[in-house]
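One protein chain omitted, others in place.
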Amino acid sequence: MAWISKNWAMTGIIKGFIVTLKHIFHIGNRPIVTVQYPYEKMKLAPRFRGRHSVDQDACIGCGICESNCPNGTIRIVKYNGRWFPEFNLGMCLFCGLCMDACPMNAIKMDGGYELADYSRESLVYGPDRILFKKEVNK
Amino acid sequence: METDELLINMGPVHPSTHGVLRFKLIMDGEIIRDCKVVMGYLHRGTEKLAEMKTYLQFIPYTDRLDYIAAMPNNYAYVRAVEELAGIEAPLRAEYIRVLTMELNRITNHLVFMGSLLLDLGASTPIMYGFREREKALQLYEMLCGARMTFSYMRVGGVREDLPEGFIPRLNEFIKDMEMRIVDYEQLINDNEIFLLRMKNIGVISAEEAINYGMTGPSLRGSGVNYDIRKLEPYSIYPDLDFKACVRKECDSYARYLVRIDEMKESLHILKQIADTIPAGEIITTQKYGIAPVTGAPTSVMPYFPRIFTPPEGEVYTRIEAPKGELGFYVVSDGTTKPYRVKIRSPSFCNLVAIPKMVVGLKIPDLIAAFGTIDVVLGDVDR
Amino acid sequence: MNAAEELKQAMPAAVVSTGMQLNKPLAIIQKEELLKVAEKVKEMGFDNLSVITGIDYRDRFEVIYNFFSYKKKENLVLKIILDHEAPAVDSLVSLWKVADWLERETYDLVGIKFTGHPNLTRILLPNGWNGHPLRKDYDMETEQFVTMGEDGEDIVSTDGSNLLRRK
Partner (left out) sequence: MIANAYELIVNILTAIGIYEPVYGFFQSFGLEYLLRIIIVVVEIVVLLVFVLLSVMFLSWLERKMFGWVQSRYGPMVTGPHGLFQPIADGIKLVGKEDIIPASADRWIFTLAPFIIFVPALLVFVPLPFGDTLILSDLRMGLIYIIAISALSPVSILLAGWASNNKYSLMGAMRAVAQDISYTIPLALAAIAVVLYVGSLSTVDIVRAQEGTWFGIIPRWFIFMQPLAFILFLIASIAEMGRIPFDFQESEQELVAGFFTEYSGMKFAMYFLGEYAHLFAVSGVVVTIFLGGWTGPVLSPIPVQITSLVYFIIKTYAVILFAMWLRDTVPRVRIDQLLNLGWKIMIPLALLNLLVTSFLLTARVI
């Protein structure tokens, strides 16, 4: 109880009140920082590692990404007569080793982050969903 | 009157066990008579996984140990392998590594502060902490493309160079952070209720703390002037000006203050790095004689050998992670995969002291003491 | 003179050989003498037991203790070689409390028995788990399932057919 006689004025709590009050009225660079997510999205950094996409002209189906993947996410499958990787994103660590290992720089990881789905099967992204064609500037 | 002891299973699903930890408490009313810690609910067999991955492939797994501060995990592992193979990273890479690690120390302590105060019932500080952490995470996203699980370090360097405009944004962050820390201190440090909850709670003396294997800020809160960055300097820490933050009170409040001080020290380090970071390579060329591929279509990807075999040997390296001493014992048998990786995780060893601290106290004190130990269950269970 | 050689001088019978593990002094010691050596090591000022590592080398087990001294700021590595059949070594719980969990972990994952440990039970894996995962001969094919029993204790079984699992 000696404690209370020392701290009866509760100055610490009052200081705290002032801090929260400053936030309520946005005094001195204390603005609202959150965004209304589904309606308003934050800008991703250019290096952001999201869903994979594969340049269909560059990919040679060599399987180096498959052997480099730590988790067995990648499988090389046949698609339209050529070999392409297939990503099981349910297992993916998004570490970017496949992107780094690709000798043709065909794999990119810029495909966004809203990857929730209803079944495990739909998390397997086959070539039909990940291939893109690089636009050539003439 | 006859009374009975009550067994309470606190966890594995409980709001304040920071994950899936379980305390088996024998209670006498509100007082804890015995405390047993049950863990393993998040055990993923990381050490076994390491034996089946190549040295490079294991790096993403180290992210998942202490996912609040993943960069030091990356670094500790990479450094162990580098020592094993006798590789040295270029100076710029070391600067970038220390930069990211100190930034991670700040984010870790912000989460610590927030979750501790949330455990004590104040819900505002965690939002403030996450507000600033978000800015740091955006820096990480800018740097390596991920926000928490970076897998950024590589044996012999780092994965990507600093992007354009990184240092100015870092300076902005430092300036912002300095103002915010003042806010935290005003909001929390002198709060009488906070003091009531923290002072003389979870007391552990210096000798006991050492005996119980506590490390890091938790040990420095017990008055042991110990910081691996100072005692066994690694990377560029000898060139940097900083001090180990020590408090002598041995209680929860001291452990909290140490971390707030450390945030300031880390900011100080970041400032020095932002001013003095040298130009140069970001990944070593000494071992393999292969220059990074420059001018490749995506020039952010330095070349690294896919198959990497360090010589036979074993090594134990440790670094000062935000939570304490993080060590990797790596044994190589000369193949492409490590023979054995042992992870000495700070959370696991700091947790040993919890039963000692809390017996005789009450459940709210257990939560306060446990909060100041700063445990991440990914790190405890591995 | 480094700490390992100092140790050898003090207890020549117990220390088999000394050397360096990169930059840390290393002493390989007799397993019977571990407790005495550890006491001596603690006397020498190595107050921090950093980590206990158990390694399965197929023909032998090695247990490695990493020590650090806060006063002298030195490292010391102790190594014990155990035979592969029934690996057992003295527990250090009486000297370092942290050894309690580190030894339990080593027991759990590598399967080395620490005699004299007050509560040598599994720590990361549930009680009743078959095998020690970090042994090289660990059977990784058999799936093991953990359920919670009536009294809250874990029950391990290899039969997962009655578990609620989405195929």
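By letter and in written order, the chains are A, B and C; residue numbering begins at 1 in each of them.
Criterion: contacts are C-beta pairs under 8 Å (C-beta built on N, C-alpha and C of every residue); 3 or more make two chains touch, one makes a residue touch a chain.
If you're wondering where the values come from, they're calculated on a predicted model, not measured in any experiment.
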{"item": "Displayed chains contacted by the hidden chain, counting the whole assembly", "value": "A, B"}
{"item": "Of B:Ile26, B:Leu91, B:Ala274 or B:Ile363, the one touching the omitted chain in the full complex", "value": "B:Ile363"}
{"item": "Selected residue (touches chain absent from view) among B:Glu30, B:Glu172, B:Glu207 or B:Glu312", "value": "B:Glu30"}
{"item": "Residue, one of B:Asp119, B:Glu281 or B:Glu320, that touches the chain absent here", "value": "B:Asp119"}
{"item": "In subunit B, positions touching the absent partner", "value": "6, 8, 14-16, 30, 117-124, 127-128, 131, 187, 191, 193-194, 196-197, 362-365, 367"}
{"item": "Missing-partner contacts on subunit A, residue numbers", "value": "1, 4, 13, 16-17, 19-21, 23-24, 30-34, 36"}
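The working rule: only the chains that are shown with their structure count from here on.
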{"item": "Arrangement of touching chains [line / ring / star / complete / other]", "value": "line"}
{"item": "Subunit A and subunit C: spacing of chain centres that average the CA atoms, whole Å", "value": "39"}
{"item": "Subunit B and subunit C, separation of their C-alpha mean positions in angstrom", "value": "24"}
{"item": "Whole-Å gap separating subunit A and subunit B, where each centre is the average of the chain's CA atoms", "value": "22"}
{"item": "Complex contacts: residues of subunit B adjacent to subunit C", "value": "9, 39-40, 43, 45, 47-48, 51, 83, 207-208, 210-213, 215, 224, 226, 231-232, 313-316, 318, 325, 327, 329, 331, 339-340, 342, 344, 348-349, 351-353, 356, 381-382"}
{"item": "Subunit B to subunit A touching residues, read off their complex", "value": "53, 56-61, 63, 124, 131, 134, 138, 141-146, 149, 151, 159-160, 163, 176, 179, 183, 186-196, 296-298, 300-301, 304, 306"}
{"item": "Residues of subunit A defined as touching subunit B within the complex", "value": "3, 7, 10-13, 15-16, 18-20, 29, 33, 44-49, 64, 68-70, 93-97, 99-101, 105, 108-109"}
